[in-house]
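With one protein chain removed, the remaining protein chains of the complex are shown where they sit.
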């Protein structure tokens, strides 16, 4: 059994981790921590866990008193780095679900997150936890930087095209639409029911932090060096799910079949990516770790359109973290992922 | 392994059965049938099953060619009775998810369903499949009439009070609110998005078929003989879930503690009923087989209010059917029910 | 032209007042105040008013510098009473949209609002602003206490039955379901999108403040003296609208026709109450000042069911306030109410 600690219990990623690990046959949650709710039960904070996870919440430092194999950090951006620094020397591996170690280094971090990084040494140790790109490195890693939700959907949609070197680097538009849980559990005007329901809007134009995360990862696959993307997030009146509509231009005219082969080859052996024959909908993956992809070629305009759909809390956060854990501990990547998507 | 056939694949109950049975360690789905979509794959009809249940749909008569232990009938009301009659002599047990055998006999059926029953003999064989009331009979049954969704929520909320004989029989008001999936998968004006979204209404006042189903079951628990209830269903702009607000009057003044003891005692040993300290919400049980109950006493008015919450597709349909299957085959009632409620 | 001041601009009632008054041919908004956003424009706070109401927000004391006929107080409970006391001697009339002067006196206020009232003298001056009950008194009033949203729906549903003295006083159950805007504009966990969307729950059982407001008003119509009601509010995943399902018991058996006559007679000459032939839905009144009623008699159980639907921000708040203003200034009750309900 893998002995597990979860630091940060009150948010959606923490709660989702417990939901997924609860069904994992090799996982044993030994401790869940929360500074703000310590002493209460996990099922007080998340009442739907009553009878399933009536676990008392501990202060974070208690993770040192348990014998743990891996610790998931489900903490806000900027807070995680302190924990990585502090507990880096402890015996357990760490999977960090924040954005603190996803980028290539402290300078690019500062430039996009507008603050100094308190633990720049961490970047060298961290592996970007997207198994479809870095499976081997994740297996050996002791610190995984779990990808952002938007980047997961965008990178998985773009990677085959970039790797196959068939698209023009400067012509990449990623129009993404996300459910509200991506904005966190905290009540704020942007997540107030009547501001979201029956509504829709774009936000974070031009300078969203996930832009650079996408660019760094796909640039790493590119034969042509650094790639820029135009990324625009939108807020959907749904709980879960991201759909990215990705527009690219091929260097030369292509066929639909060529495109499908490129995707099929790239994702051969990757159990969580499903290539779809029809445009996928958010609910097709809800609650599951799937990334559903659809690609098509517009002959009229000579443009490629890729649709990429994930559940932002699963493949975009907690599920991917558990997938990474499976790799780190030599398990089948799919172990414990029994859930059929909940639709409707 | 329990060898399973599912008759009726295109609706929500059929799809939900496959979702739940997919994770059941002792279940093996041998055949899924559909007259309207035979020859297609189950995952063509329900694309979120791609890669999970790419099973070719068969015509119904093929269930006789398989060696089956149990057949689930996920068919419309009025259609199921033909199958029960036709296949009653085959070697398998049957769990019927329609309303065809839930009532006590053909006369009451005709009176509330406004049509003649084509297989009146079936009523005697059928056991009403609410495990919290009829566990032993279900274990021995070869034909289970799986309860309606509203009745499940209402009966589980009322049963302890009726059994304890503490309420006045004529004063029972059940105000129920259901998600849209209860109305089925078929597109019709009542389920058209813009008629439901941001909207709410009552329907089926006074003569809803579930009224008599509730009355018959609680009357069976009553020391006072037949009980009438006032039942009003409403349509919520949500996919899944029923919340019933149940108003009753105690014969004598009571305390909150007395009430809670009555419920705790009644549900002792019933793993899917959770007694809650706070009013439960639909999402607390979404995707799971739980029925969450909350009961309180209003001293000012001398009235009891019970809140009962289920997922109509799980505890109100497919989950309860699987729970019944577990009982019929000598398994733990909870076998295969691994899902933590999906919230949010 | 009626010269108008609005105190409190940031909430939904303030914004809704401006929306409605904008189309009123005899209304002229002279000042809108906000302590927290003064100096900003009304259309900065509510961007959908850009180009329509680009009015600079003033501090509240400025209402004394304008020549005003009427001031609407769109303030939180407990704050309004200070303004009523402070500005009671000014030349304008006041319509208070808070709960501060809706009850009969300071004692009952303290008992249900759990705090002392700072201006008990105000109760004697205030008229309860439900035109269908108190039209003449409203016409003469200088201080109108605009009714609560739930009470408006409940009282309008019950009043004809109570006035006609046909129901048993102790057997009144009001099961109400409200949209989220009733909880205000402020972000809090209860109005967080993912806590509301695809969800449903009861709250405020037994002790909701609107209970006493309903009881006092219908008791005033009763030949039998004080009446108690069982009132339970629920939170719907919709923006606007309240549907109350009201269960009562007639003293003697009745007919559907008798019931309809009672309602038709009571609401004769009241332009905003529509008696419906079918159960009304929330969207049938959205954005409008209508209260749609449906009444039916269950012969089987000898019970009356009344359905009452309003838009909580219009007939339940700002619209009713404007209706009261029309009465106070000798206008037709319907002046300025041009909006057809927005459906869908």
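Order of writing sets the chain letters: A, B and C. Residues in each chain are counted from 1.
Rule of thumb we're sticking to: a residue touches a chain if its C-beta (ideal position, glycine included) is under 8 Å from a C-beta of that chain, and two chains touch if they have at least 3 such contacts.
Since the structure is predicted, the reported quantities are computational estimates derived from the model, not experimental observations.
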{"item": "Contact residue for the chain not shown (choose from C:181, C:232, C:249 or C:306)", "value": "C:181"}
{"item": "Among A:222, A:245 or A:335, residue touching the chain not depicted", "value": "A:245"}
{"item": "Omitted-chain contact residue, chosen from B:16, B:175 or B:198", "value": "B:198"}
{"item": "Residues in chain B touching the chain absent from view", "value": "12, 180-181, 185-189, 191-198, 237-239"}
{"item": "Chain C residues that touch the omitted chain in the full complex", "value": "12, 15, 18-19, 22-23, 46-53, 181, 197-198, 239-240, 274, 276, 278, 280, 283-287, 292, 338-344"}
{"item": "Residues from chain A at the interface with the omitted partner, ascending", "value": "171, 173, 175, 177, 194-195, 197-203, 205-206, 228-230, 232, 234, 236-241, 243, 245, 247, 279-283, 286, 296, 298, 300-301, 303, 305, 307, 344"}
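Please note the rule applied: only the chains that are shown with their structure count from here on.
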{"item": "Fraction-based call for chain C against chain A, same above half, different below", "value": "same"}
{"item": "Angle, in degrees to the nearest 5, of the Cα rotation that carries chain A onto chain B", "value": "180"}
{"item": "Whole-Å gap separating chain B and chain C, where each centre is the average of the chain's CA atoms", "value": "39"}
{"item": "Inter-centroid spacing, chain B versus chain A (mean Cα positions, whole Å)", "value": "37"}
{"item": "Cα-centroid distance, chain A relative to chain C, in whole angstrom", "value": "46"}
{"item": "Touching two or more other chains - residue numbers and ranges from chain C", "value": "194-195, 197-198, 237-239"}
